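As you look at this complex, bear in mind that one protein chain is not there, while each of the others sits in place.
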Amino acid sequence: MLSARNQFAGTIQAVKLGQVMAEVIIKIAPKIEVVSLISRTSAENLKLKKGDKVTAIIKSTEVMVAKD
Amino acid sequence: MLSARNQFAGTIQAVKLGQVMAEVIIKIAPKIEVVSLISRTSAENLKLKKGDKVTAIIKSTEVMVAKD
Amino acid sequence: MLSARNQFAGTIQAVKLGQVMAEVIIKIAPKIEVVSLISRTSAENLKLKKGDKVTAIIKSTEVMVAKD
Amino acid sequence: MLSARNQFAGTIQAVKLGQVMAEVIIKIAPKIEVVSLISRTSAENLKLKKGDKVTAIIKSTEVMVAKD
Amino acid sequence: MLSARNQFAGTIQAVKLGQVMAEVIIKIAPKIEVVSLISRTSAENLKLKKGDKVTAIIKSTEVMVAKD
Partner (left out) sequence: MLSARNQFAGTIQAVKLGQVMAEVIIKIAPKIEVVSLISRTSAENLKLKKGDKVTAIIKSTEVMVAKD
């Protein structure tokens, strides 16, 4: 069990690999996509590819709030 | 327009104030809540309270991915 | 209104694009430059280029303090 | 020498201590203040107090960009 | 399997609870302790206490490098 309280199950829509970094787009609800930037090595270690069932995880200290 | 690509509209479910920090819980979809830890001063500046329409914002470099 | 309390208006000095990431340098005062690392997609979405008036935004939990 | 490229010399304007966290406000230019949230223990270890000459340090991956 | 590449097994040395935040100190090697600041609710959900076997997890984008 992980202390990070934001854990959203979803499906990978796209993976883009750079030399050092990788971008992963995960659909977690009908109109909600989460974008993740991780190392290319992590994306390869986890063999991330379109259609994979994954969980997006975010530490609560990283979440901001905007209000009109 | 903000560079952070994760911006999720929702409604505040709860606000808890400490001396320095505040915890804000935001419902962004029927079964998806986001927890945010910000300064108490920010929570007060934005007058955050239960029922407020807000947006949770997360920089993509802060999102991890887990896969079974 | 955004909860992040560090918001510094400035002018873009340089944008460098990689495959996944982009580096943006923003002058916020006569001798103060802020360096930002965001996704290339964000830099393209915002059409960031030298001379643009922008705001550098930093969540307070990300700021460290050093003292001699 | 530290890899973090955002290092801004300034003077502490205020320190607020909670049980676990502390908030430090640092003036880095005539109209620019930086807010930092660190542990109370760090604030005590560094003996941070109003008037101290300090440096605010921010990793570039933590800086977002907003453009109208 | 989690994308975060820094995962260090250790033993909790101390837990300090504030109103919103908690500080957890974890020994990961004979002379190496890691300090973690998480929400009090997470510390309670995981029932963290001295002596617990845990893993400290850090996303690689959060690690800086200093060199003399």
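We call the chains A, B, C, D and E, going by the order they appear; numbering starts again at 1 in every chain.
Just so we're on the same page, contacts are C-beta pairs under 8 Å (C-beta built on N, C-alpha and C of every residue); 3 or more make two chains touch, one makes a residue touch a chain.
The shown structure was predicted, so the numbers you read here are calculated from the model rather than taken from an experiment.
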Chain C residues touching the omitted chain (full complex):
16-23, 35, 37, 61-62, 64-68
For chain E, residues in touch with the removed chain:
4-8, 23-24, 26, 28-29, 32, 34-38, 42-43, 46-48, 52-68
Determine and list the chain A residues touching the chain excluded from the picture.
1-4, 18-21, 39, 41, 59, 61
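In this text, only the chains that are shown with their structure count from here on.
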So which of A-B, D-E or A-E matches B-C, with over half of the contact pairs the same residue numbers?
A-E
Please tell me whether A-C or C-D has the greater number of C-beta pairs in contact.
C-D
So how far apart, in whole Å, are chain C and chain D when each is placed at the average of its C-alpha atoms?
17
Express in whole angstrom the distance between the two chain centres, defined as the mean CA positions of chain B and chain E.
22
Going by the contact rule already set, what residues in chain A reach two or more other chains?
4-5, 23, 35-38, 42-43, 46, 57, 59-62, 64-68
